[in-house]
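I'd like to ask some things about the structure below.
One protein chain is absent from this view; the other protein chains keep their places.
Now for chain A:
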Amino acid sequence: MLEVSGLTVRFGGITALDHVGFTVRPGDMVGLIGPNGAGKTTLFNCLTRRYQADEGTVRWDGADLLAVAPHAIVAMGIARTFQNLGLFPELSVRDNVLVGAHRHAKAGFLSAALRLPSVRREEAALRAEADALLDRLDLAAVADHPAAGLPFGTLKRIELARALAARPRLLLLDEPCNGLSHGEVDEFAALLRALREERELTVIVVEHHMGFVMGICDRVVCLEFGSKIADGTPAEVQNDQAVRDAYLGAAA
């Protein structure tokens, strides 16, 4: 269970998040929507400890998430993707995914340099798991290709595969459909639904594609100028006057 309360982040004069609070139950798929600049990515950055919160608390399974070091977030079972992709361009697709499994292995400098049997065993197991994941996400054909230079839709899937390699319980997706065609969005929705079942994921997904959000999420939270303006079922949020105004205002 994720409990965010009173979360506030300021950048100089801007209040990117203003006392935001909501909870996510295990197994939920929560949509996080709001016009550009509403603070959605900032919220993810707080949950993964990239940004320092000025006020508020975040509890994850009872633990104080804001006291965890950034590199240790993934060990708490939280993985994310980035709005503008955060891949390792010179690494092969498989190696990108293997970095996702970093926390599930132990090899250090010395044991790796000596190629100890334990390291070789561990490596074989990691590879088998990564290859299974690549298969599942239809990436086996490009496994040995460097990440740089592949189509955008493929890169998005690689990033998802990398996040899944960490075996997260909470998955944070930042605009996963951005740049995908209509057909691809539907495919992605089906994939995400299936993965959530298979891997018992809790998901928070930031997305502008309303068809996607309303179709796949159990709950939707809407931010505007850093404040939460709505929180409810897709139908409730869709019919919410403040949400309509926010989007009309943004469109105007």
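Here is the rule we go by: a contact is a pair of C-beta atoms (placed from the backbone, for glycine too) under 8 Å apart; a residue touches a chain by one contact, two chains touch by 3 or more; residues count from 1.
We adopt the following convention: contacts and distances are computed from a predicted model.
This complex has a chain not shown, and the name its UniProt record holds, of "Molybdopterin dehydrogenase", "Copper chaperone PCu(A)C", "PadR family transcriptional regulator" or "Branched-chain amino acid ABC transporter permease", is "Branched-chain amino acid ABC transporter permease".
Touch with the chain omitted from the figure is made, among A:1, A:14 or A:72, by A:72. The chain that is not drawn here is touched, among residues A:66, A:99 or A:143, by A:99. Across A:4, A:87 or A:192, the residue that sits in touch with the chain not pictured is A:87.
The chain not displayed touches chain A at residues 48, 50, 70-75, 79-80, 82, 86-91, 95, 98-100, 102-103, 105-109, 112-115, 119, 122-123, 126, 162, 166.
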